[in-house]
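Every protein chain except one is present and positioned as in the full complex.
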Amino acid sequence: MDWDSPLISRLIDYWIEEDLGNGDLTESIITHKIGRAEWIAKEKGIFCGTEIIRRIFQRIDSQIEIDFSTKDGSEFIQNESILKLKGSPKSLLAGERITLNIAMHLSGISTYTNNLVSKLKGTKINLADTRKTTPGLRKLEKYAFKCGGGINHRMGLYDAAMIKENHIAWSNNLKDCVKKIRINTPFTTHIIIEVENINQAKDAVLAGADSILLDEIEPKILRNNIDSLREIFEKNSKEIIIEVSGIKPEAINDYLIEGIDLISTSSSVTKSNWIDLSMRYIN
Amino acid sequence: MDWDSPLISRLIDYWIEEDLGNGDLTESIITHKIGRAEWIAKEKGIFCGTEIIRRIFQRIDSQIEIDFSTKDGSEFIQNESILKLKGSPKSLLAGERITLNIAMHLSGISTYTNNLVSKLKGTKINLADTRKTTPGLRKLEKYAFKCGGGINHRMGLYDAAMIKENHIAWSNNLKDCVKKIRINTPFTTHIIIEVENINQAKDAVLAGADSILLDEIEPKILRNNIDSLREIFEKNSKEIIIEVSGIKPEAINDYLIEGIDLISTSSSVTKSNWIDLSMRYIN
Amino acid sequence: MDWDSPLISRLIDYWIEEDLGNGDLTESIITHKIGRAEWIAKEKGIFCGTEIIRRIFQRIDSQIEIDFSTKDGSEFIQNESILKLKGSPKSLLAGERITLNIAMHLSGISTYTNNLVSKLKGTKINLADTRKTTPGLRKLEKYAFKCGGGINHRMGLYDAAMIKENHIAWSNNLKDCVKKIRINTPFTTHIIIEVENINQAKDAVLAGADSILLDEIEPKILRNNIDSLREIFEKNSKEIIIEVSGIKPEAINDYLIEGIDLISTSSSVTKSNWIDLSMRYIN
Amino acid sequence: MDWDSPLISRLIDYWIEEDLGNGDLTESIITHKIGRAEWIAKEKGIFCGTEIIRRIFQRIDSQIEIDFSTKDGSEFIQNESILKLKGSPKSLLAGERITLNIAMHLSGISTYTNNLVSKLKGTKINLADTRKTTPGLRKLEKYAFKCGGGINHRMGLYDAAMIKENHIAWSNNLKDCVKKIRINTPFTTHIIIEVENINQAKDAVLAGADSILLDEIEPKILRNNIDSLREIFEKNSKEIIIEVSGIKPEAINDYLIEGIDLISTSSSVTKSNWIDLSMRYIN
Amino acid sequence: MDWDSPLISRLIDYWIEEDLGNGDLTESIITHKIGRAEWIAKEKGIFCGTEIIRRIFQRIDSQIEIDFSTKDGSEFIQNESILKLKGSPKSLLAGERITLNIAMHLSGISTYTNNLVSKLKGTKINLADTRKTTPGLRKLEKYAFKCGGGINHRMGLYDAAMIKENHIAWSNNLKDCVKKIRINTPFTTHIIIEVENINQAKDAVLAGADSILLDEIEPKILRNNIDSLREIFEKNSKEIIIEVSGIKPEAINDYLIEGIDLISTSSSVTKSNWIDLSMRYIN
Partner (left out) sequence: MDWDSPLISRLIDYWIEEDLGNGDLTESIITHKIGRAEWIAKEKGIFCGTEIIRRIFQRIDSQIEIDFSTKDGSEFIQNESILKLKGSPKSLLAGERITLNIAMHLSGISTYTNNLVSKLKGTKINLADTRKTTPGLRKLEKYAFKCGGGINHRMGLYDAAMIKENHIAWSNNLKDCVKKIRINTPFTTHIIIEVENINQAKDAVLAGADSILLDEIEPKILRNNIDSLREIFEKNSKEIIIEVSGIKPEAINDYLIEGIDLISTSSSVTKSNWIDLSMRYIN
């Protein structure tokens, strides 16, 4: 993560304008020159957000001092102190809600992911995320996913190609698709083909895919076919990655099948709750 | 909601850059000139997102035709068709994920809110949102909250003043705070004081608040004191709004107390799941 | 005023591009490494602009030192020294015109406002501004108005609702209007109804307004009716704010009527002259 | 004026955000689908603003129809109808204040300028503007100046070079300055030297200036020396432009001296009042 | 290429501001309402630029009609007509230089590339570009490279990983590098290792690279070792891509060695001349 990138600067500016607009209407009531505050966890979880918190406060007031007692990816318990702040109370109040909002959201994702990842322990299966992310926050949510122990899938439509059902409906055959992508995109492009049954998976390999995404397939069927799939792949001397998706998080244990490389899930973003954190002044 | 505002344009541009970057790597495989697709609900819910979906597709390709069979705030059932699309398949695929992501997220908020609001039926209590919103999406999430039947709290630090515990720690007394805000901000400013017990509530009224926010107070205590609070307010000939917060969503029934005007909750944003929608081509 | 906000940064960048474009064509002639300069007032007035001047010079060259001998809202006399500068002469010249332009304009507003405010002394009436502000400068002009002793009206269409003649022509009745605003906007929204005679004022109160704006009403009529208006308000147990507008600045003395809370005027922006200031090098 | 330039688009977006922010709080009360309105002049003047008004309304709502009954630079009388509008009342109200503000301000400048220009009739002297313009509005204010009958001076520090007292203090001699500018800037650069007496004017010509700006010099002195100045210029076979500045607008008649090419004045911007215009619905 | 993307819009806006600034100073001299013009090739080449030309003119004036008689990637001869324009002469002149500049530059790249690609005919070797591109134009220059018959390398640091000499100096061993990238980046990431001799190439394969970039290696050495390299790759059952770089364009024929997949070159950008095109009015 390149925390000083212009992209992150633009986001932070947008967020500050969103909450502060023409300025905090309570600004005039502050009489103290210096204030201290700390963040307390109101429930346990996995933390995510140190660098983005730092940049937000820095943009609001470069004089604010932040002292973290945790780091991204670390576990914290209820009532634990997360960080301490010192600086102009006006600035602490100006940045309070924006920083808490992003940290509570990201920590929610890291915590949820971490819980799923723990179910994969002892297997060789990795948990991967998806493109189902909150508009504007993909980079950060994928970072939070990684802090929770997952690995990242492609960032967008531009850094890997995935051929799905809709693509197939609007194009020629699979072979033609793969060929066109190889010619028209950087030669480094990884091509994934999404399939809905085992036969399609075989066709996808023959068409030249680098990965196969098996979507919404029963665990039993997966279990019975994974070895024969692997054999076909090897015959075609391709190190194909096998990804499985469309799994309800609560059913993940049924999919811990040898031969699967990745389980991908959007649930860390779409089903996680924010972790409750709050900021309190310190005397 | 002013859907054509420059603020919304900036957001949409950012989201498109986020997902498309230098372009969709599968673009070259599309052979069809015109495609049709529809959105199907994979579970029931309250819809939110018609106008933002329209602007996103419009920005990507002004030729795309969209035909909604639902509207914001309407209920839909599982397997219901939400909208139909017609246009260049390249453009349909380019806009698919961005539009689904925002609509699934917003519909999740509307659906969650609607469920809470239904518990308030028969009372005079309104459900209000908070400033705990996903950075970059406040305007849209507050709109989704309204589509779910709630009413909006202030949009940010700039359109109403709320004096909370941290403010009090870093300023003089409450009376001084209210006085300073009255002088230093637009005369139209609504002042809310957050309190943690009944005595503080009384002080807040005497200090000149327009609303009292009673945070994390037991239902029993609220019930026993609400009438005497109202009396004090009337003595000071103020139409004070009484807001209650810090309620677990599952405990909301305990707070249906006459005399309370508003229950405010961040749970629609922090605890809601996305509603599952998907786009499928039509032959 | 949040002087470090992204909004202010964007403005300053725009102003610098406007005056400097591809750079100062005289840049190459400067041979001195360090220069000193001061600002001299060529006429008396009320100063406004310290913080914006500071940010503009800072953006052009972070090494420039500024030493103010006045502060916002303070009176200065002809020939008084306003500030001293030290730094690269190239940078002093690059920032000279932009800083002088904004300070002369804002000080013009503060000075004009201060003069009007002085006429209200001894009364309980406050002077408020309007939305008639120079496009791009509202935040700053309203700040200058406050530095001149006035109080601010709403910042824009988004932080308070005003129902005017044109609104009424294109909507149902007043009661319906107020009701719709209460449901569709943050509950903190202050509703003002503009009226053109005493009867409309009474209707406005009954419709539920928080403020009444009496526009272009003769002082005599105001004087004769203000008490009966107040009575009606009290009967409806509302603390309604009474604002008067449409007054020629020279006729303001006729409107110093007890019971009026606010006189609002756009004249500080639309009729004020810039205060003449100039920058001179110091040996 | 390039009314469709990205620079103008950025300005308009900023102005709309400034007034509308998160949207007009009265939006929900409008029940009419189509409304008509017109602009009425509340005093006489010279109009300026047709194209910027058109772009602002277009940006807010491309369906709005505008029909001007005047054009930029034309005179209008009190109570004259300036333009008629037809479209969604929500959009008319959203654009009302922004468009009126800019048109009232620009028309104020055109009107003031026109008045000064009329005093120069019968002479060969042109009226020119300066860089004393409202930050953010230079391009538009200079356009308004031209609509009032004046001609434009340089747009900024980047399109002509002016050597003033401060420059001289921080550089070597005049000759060196002119030489450096000739080498270091586009060969098309026009060089103006500001002088405070007749001897300096002669030196400036010898140094190679293209124009001489005579600042704050008594009319009598100008009258006595203008011919000898012209002679020196001709000896150096230069067609030098003679500009005079630092004139109080009310004293302009004293400066109608043959041989002066330009009188430059900032008063059109710094001393003009807005022309009062208002928008009224039409049944 | 996604020609309607916000990224392209931002570029075009920047280019228009760069050339037009406050507007074309010759604008006022145009008396014709409609003009026609055409582009003539002053030398032969491969054309590139249809879509960007279209967007630039569209942004300047949506009424301009463009009729291309060539398309991207097509050959044209000297004096051939490239396109015809019809519209306001002011707009044709405003867009002339910007459109010609980009088209002449891109066509220069396509033409140069096409010439190199023609030398690879009859082999299985593809020509690939590099990250040596003009700042701000990477997307377009890579598109021009493709129009000339080449294939694209990675777009930037974000869509494929290349480990070069400097990386190795500042990290642990190669194996550790590959392992860290696999964990910390999307699983779709293609890893290239740049090597300077045959032994390093073998190490790179064992470390887990997806491609090997052989930089500045003598053709003779390449020829002698390519088969043994391929064998090692196959033993590790990896379909490794072999890229060769650091070749002087004039020496390319020496590198047409079977077993090489790609020759990458920056020369299309760093050594190509613009193709001369000009716009002429048509009566």
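The chains carry the letters A, B, C, D and E, assigned in the order they are written, with residues numbered from 1 in each.
The working rule: a residue touches a chain if its C-beta (ideal position, glycine included) is under 8 Å from a C-beta of that chain, and two chains touch if they have at least 3 such contacts.
Because the structure is predicted, anything quoted here is derived from the model rather than measured.
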item	value
Hidden partner chain, touching residue among E:64, E:177 or E:209	E:177
Residues from subunit D at the interface with the omitted partner, ascending	126, 128, 146, 151-155, 158-160, 183-190, 192, 210-211, 234, 237-239, 241, 261-262
Those residues of subunit C which, in the complete complex, touch the missing chain	13-14, 16-17, 20, 22-24, 27, 59-61, 94
Missing-partner contacts on subunit E, residue numbers	10-11, 14-15, 18-32, 35, 37, 89, 92-94, 96-98, 100-102, 104-105, 108, 131-139, 155-163, 165-167, 169-172, 176-177, 180-181, 183-185, 189, 269-271, 273-274, 276, 279-281, 283
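In this text, only the chains that are shown with their structure count from here on.
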item	value
Selected from A-B, B-C or A-E, interface repeating C-D by over half of its contact pairs	A-B
Subunit B-subunit E separation of Cα centroids, rounded to whole Å	46
Subunit D residues counted as touching two or more neighbouring chains	14, 20-24, 27, 94, 139, 155
